[in-house]
Every structure is written in structure tokens, then in C-alpha cells.
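Just one protein chain is left out here, and the rest sit where they should.
Order as written gives the chain letters A and B; numbering starts at 1 within each chain.
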Amino acid sequence: MDWSGVLDVVQRYILNVANLQGMLRLATPVILAGLCALITDRAGILNIAGEGMILFGAWFAVAGSYFFSSSFAGLFAGILTGLVIGGLFALFSLKFRANIIVMGIAINTFANAATIFLTRAVFHVAGSFSDPKLQGFGPINIPGLQSIPILGPLLSGYTFVVYLTWALVILTAVFLYRTPWGLHLRAVGENPQAAETLGINVGRIRFLAVMASGVFAALAGVYLSLAHLNGFVDLMSAGRGFIGMAVNTFGGGAPLGVFLSSLLFGFTDTIGFRLQAERIIPVYFIQMLPYLVTLAALTFFTVRRQRALKAKIATSHAGD
Amino acid sequence: MSSISIPKKSGFLTNLQRSMGGVLRRSLTIFLSVFLAIIVGSIIMLLYGQNPIMIYKLLIMGAFGSQVGFFVTIQRATPIIFTAVASALAFRTGVFNVGVEGQFFIGAIAGTYVGYAFKMPTIIHLPLSLLAGFAGGALWAFFPTLMRQKLGVSEIITTIMTNYLATYLISWLTTYPLAASAVTSETPFVQPTAVLPQFQEFTPFGKGTQASVGIFIALGVAFVMWYIFKRTKLGYEWRMVGLSSLFSEFGGINLNKTFIGGMLVSGGIAGLGGAVEILGVWRKYKNLFAVGFGFKGNLAALLGGQNIIGSTVAASLYGAMESGALGLEWNAGVPRQLIDIVVGLIIFFMAAEGMWDFLRKIKIARGEPARRTTENLEV
Partner (left out) sequence: MLPSYILHAQEINYMALAVEMIGIRKEFPGVVANDNVNLSVEQGEIHALVGENGAGKTTLMNILYGLYRAEAGTIKIRGKEVHIHRNSDAITLGIGMVHQSFKLVPSFTVAENITLGAEPRKFIFTDRNAVRKNVQEISERFGLQVDPDTRIRDLPVGVQQRVEILKALYRNADILILDEPTAVLTPQETRDLFGVVRSLVAKGKTVIFITHKFREVMEISNRVTVMRDGKVVATKETRDTNPAELARMMVGREVLLRVDKEKARPQEAVLQIQNLKVLDNRNLQAVRDVSLEVHKGEILGIAGVEGNGQRELVEAIVGLRPAIKGAIQVKGKEITGLSVRDRRETGISCVPEDRYVRGVALGASIEDNLIVGNYFKEPMSKGQVLNLSKIADFARDMVKKFDVRTPGTTIPAFTLSGGNLQKVVLAREISAEPELLIVAQPTRGLDVGSIEFVHRRIVEARDKGAAVLLVSAELEEVMSLSDRISVIYEGRIVGTIDADLATEEGLGLWMAGVTDHHKPDEIPAAGDQLDIDQKEANLV
């Protein structure tokens, strides 16, 4: 058997620098959605509104960039949207005691309708909007780094949002494990009464966590509309809010874990694009990939966790 | 007694007052929520450069003001009743089935396939096609249910994932294996033996609309589900498990069976709705013929207080508003998503119990812990 053929296929479709670059790039929105799920999860809140927040972030980023002709204005508009939607979500579900899942379902559905409406009302087009006036994010080449083989192309040449995301992963980790506020947030998530009796303002921490999750989600939207596509497409979040929740589960609620598990989805997307270009498999099956991977990974993850649990039980018997 | 928890006695007394004034309170909440949503909706319309009073008038006239409008209302309400009843059933059983959307699609394609691929007498063909719809929806609900019951994976993520899978699977099916021709993404027409008659086909009413006798099936399903919930052992189990799975388990109710049963029937009803929509209105499956019926059903169920009658009423009203909105889109160029926005707003306001307390200037801080974070039933 001629293995070089296989190797060639593997290299062409799977393991090459372009694919790894794609993986790192396309993982970005999933990482951000994962951080959105993480920050609320660690504060003890079940936030399923990430999907809707991404859509809003994406739309307002486009609007900001279009009307101010600046990609950073778009970024700013996106972040602001995240704060506002996160704030409203927190206000209703935490202060006004609305059931948080009901509220999440409502926000997601509301976001679908509202962004479609806004596109038609503001840009007078249906389905998708793009315009030359729209300023997207271009790749940033880091001088010096670029010339290093393999590592250079892997670390250089991404858009600003990608680097911002990497920074956010590190900052979130430092925040959670090295600062008092991070400690408070984790205490609130694990035993809110303990935190409360020590004078930690549980309500405020949760409120801020939801607002932060809004910013993370909105940034995922910014990436999709200003760095990935340069335009707004109806329902462009495509389930990433929920994939983010799954990624947070895989990552064990740790920022680095979220980053690493997101790479799986970045990789899936990259391979998807590659396969789509090759026209080997019907496009619809390729489009299914991220969702199939999510389900498969969830299954694999939980089965493995249950096995580990059983093994633990077995050892606890042995010691008896 | 845990120290931050509210003493139980007092909680019960408040709740007693609440339950006695419950109906009144709830009606008031709904009324005020709708009112507030209409106001916020009006602001949006003003920003959009439209006269809100005009728009609301057109909306209501569009839905009820003419025979055509009324039949379009029936046509739009039919699928939403199915998905709303499906959602309410799942919610009441304690499962957040947000996969109604996908189950509706799969039921639709299954009903379409049986509807066009076989030749049988009506008496067998029509029920079989509907049954295929039910089975398709139930099948699509099965995997997330299994993952929840066997592995403990949240159904919220998995049902959403299966929605996307359904969309792409059907796109493929209608483009390739089930396509009527190589250039279109739609199936052949279903056989005449499998269609549900439209009113315009056998009565002098409803000319120009696709409203079908499917509405009777929808209302029938709603009635049967209401009866099951109220009067049968199965319904009792569903209700109890939804209210407290820990109590039900203690009382000897088989949680697995109840959850799985509830979820499959929920998916089945959604799928049946899909089949009815195809066999009654479209008569063939066009790719992505109607996105959003499932989500609208979710919302209608929330709007209707997650009970069967409430959800059916809410779904009918949703249908009416959609019918009105379609007219609006034609006549005034207002995007019909405006209605979804208003409905979303109503739900925000309705769900936000605390907001009404706040507005009534009841001082929460006095009767309750200085800061309310966790509810604790420990005593």
C-alpha cells in the first residue's frame, strides 16, 4: 500500500499550516461564546441567551461600522450593545425575578426577529446586508514574528478581534484565579449564602457577570460580522451561543479549557470550508458538522465522566 | 432552620393570599404586559416613521376585519397551536423542549414523503401520512431525550442542535433524494388521497386562503391533551413530574418513563403539526417553507402560562396577529417581524413578576431578606 498517498491527503485536507491558521481564526467566536457561558456559569447563573446576544452584537457592530466608517466604532457599538442587552437580561431575570430560562428563550427569539426587522428598517434590504462603506477588521501582521517559519504564520496575520480574544482568555483566567473579585465570583457561584454573609454583594456580582457575558457574546458577534463576513446575515449566530455553552462544559469552566475545546470547532469549520471547496460531500452535510460535533462531543464527554465516576466508586470499594 | 431563609410560615401565608387573588392578579399582569408591550411597540413604530394607531388598527382589521383576514388567521394559527401545545406539554413535564422547530420540520417532511410516495385510498393514506408526521417528530425528539435521561445532558443545548440538523437534513433531502426535479429544492405534490381539504375547496368561504380543516385537528389535539392532563393517570404523572421530580420519584412514579413519554408525545405533536401544514396548506415540501413556527409555539406556550388551554388561546392570537401583520407588510410595508418583537416584549413584561411589585411600590426590602439571593426550602 502506498502510504504517501494517504499522507498527501492528510496533509492537503487536515494537517497543514493554512488549516491550523483557519482553526485558530474560526475558533474565535466559539471561544467568546464559551467565555460568555463561563462567566455566568461560574457565578451560578444559567444563561442561555448567548445566542441572542451574539446576534445583537453582530448587528450593531455592522451599524456602528457603517455609520461611522470605522471598524473600531463597530467594535465599540458591539461592546455597548452587549452591555445594554446583558444589563436588560440581568435586570429582568435577577432584579425582576423572571424565570431565567424563559427569559433566555424570549431573548433569543426576540433577537432573531429584532435583527431581521432592523435590517429591513434601517438598511432597507432583506436577508443580508453588506456595503463598501462597511469597515471590517483586516489582518495584522506582526513584524519580526512573521518571518519565523511555521510559528510565524500561526501567530501572525490575524484580525484585531482574534488577538483581543486571546488576551481575554488570559485576562479571564487571571481574574478568576488571582484577583479577589474572581474569588468572590466563584464563591457566589458555589455557595451564594457563604458569600452573602461575608458582606459580598451577591446580586451585584451576578449582575456584573451577566453584563460581562453580554460583552463576550457581543464580541463574538463583532467577529462574525466585521472580521469573518464583513456584513450582517439573518440568524448569522448559527447556534454558536449554545455551542459556547457546550464548550464551557468541555472546558470544565476554565478559560484555558474553553480555549482548547473551542479549537475543535475552529478545526471543524476549517475542514468544512476545505471540503466545501472540493465539492466531495453535499454542502448540507458539511453545514451539519458543528452541530454533530457538539452532540458527539457532549456524548463522549459525559460518557467519559461517568466512566471516571464508576472507576472512582470501584476504587472506594477496593479500599474497604 | 437555615438562617437566611424566610420563615416558612410567612411564605405560605403570602402564597395563600397570592393563590386566592391569583386569577385576578394573573389577568392583571397579562393585561398590563400587553399594554406595556403595545406602548413600547408604538415607540418603535414612531421611530420607524409610522402612525402606531393606524398600524394597530390595520393589524386588527387585517386579522378579523374581513373574511379573508379571518381565514388567514385560521391558516396561521393552525401550526402555532400544534407547536404551542407541544411546547406546553414539554414545559409542564419539566423539559425545556426548544427543539419543537426541528420536530415540526421533520414531521412535515415525513408526512410529505408518505403523502406523495404511496398510492392508497384516502381512508388509509391520510391517517398514515399524519401518523408519519407524528412519528417523525417523536423520532427527532428521541435522541435529545435519551441524552438527557441517560447521560444527564441538558436538553436545551441538544434540542437546539437537532433543530439545525433538521434544517440541513431537509435541505439535502429536498434538493437531492426527494427532489421533484434537478433544478428545484422541493418535493413532488402529495397525492390527492393524502391532502387535507381547504375550506375554499368545499365551502363558499375562505376564497383565496389556504386555511384547511387542519384547524380541527389542531383543536382536537389541544382538547385531547387537555383531557389527558386533567383526567388521566398519564396526565397526573406528567403534572407531578413537572411540578417536582423529587416528590414524584419518592411517590413511586417512574421518572424515566414519564419524561421520555412526555417528550416523545411533545415531539410527535409538533411533527403532526408539520404534516398538517403540508397536507393542508402547501401540498408539497418547499425547502424552508416556513421557518419559526416552532419558536413561535415556544413563545405562545410561555404566553399562555404553560397550560394547554392558555397556550391554545395564545397561539390563536399569535396567528391572528401574524395574519394582520402579513396584511401590514403588503399594504404599509412594515416588516412582519414587528409582531414577533411585540410578542417578545409581552413575554418579557409578563415573566418579570418583580417588575410589577416594583411598580406597585411594594417595598421588597422590608418583608424579605435585605438582599434576596437564594431561595431556600430548608427548615
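Just so we're on the same page, contacts are C-beta pairs under 8 Å (C-beta built on N, C-alpha and C of every residue); 3 or more make two chains touch, one makes a residue touch a chain.
Keep in mind it's a predicted model, so treat the numbers as computed, not measured.
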Identify the residue among B:60, B:128, B:180 or B:234 that touches the chain left out of the display. B:234
With the missing chain put back, one of A:69, A:146 or A:197 would touch it. Which one? A:197
Contacts of chain A with the absent chain, listed as residue ranges: 178-180, 183-184, 186-187, 190-191, 193-200, 309, 312-313, 316-317, 320
Interface residues of chain B toward the undisplayed chain are 1-4, 6-17, 19, 231-236, 239-240, 243-244, 246-254, 365-367, 369-371, 377-379
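The rule is short, and it goes like this: only the chains that are shown with their structure count from here on.
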Chain centre separation (chain A, chain B; CA means) in Å: 28
Sort out for me which residues of chain B touch chain A in the complex. 2, 4, 48, 96, 98, 143, 147, 151-154, 156-158, 160-165, 168-169, 171-172, 175-176, 292, 295-296, 298-299, 302, 335, 337-338, 340-341, 344-345, 347-348, 351-355, 358, 371-374, 376
Which of the residues in chain A end up touching chain B in this complex? 48, 51, 92, 95-99, 101-103, 105-107, 109-110, 112-114, 116-117, 120-121, 192-193, 196-197, 201-203, 206, 238-239, 242, 245-246, 282, 284-285, 287-288, 291-292, 294-295, 298-299, 302-303, 306
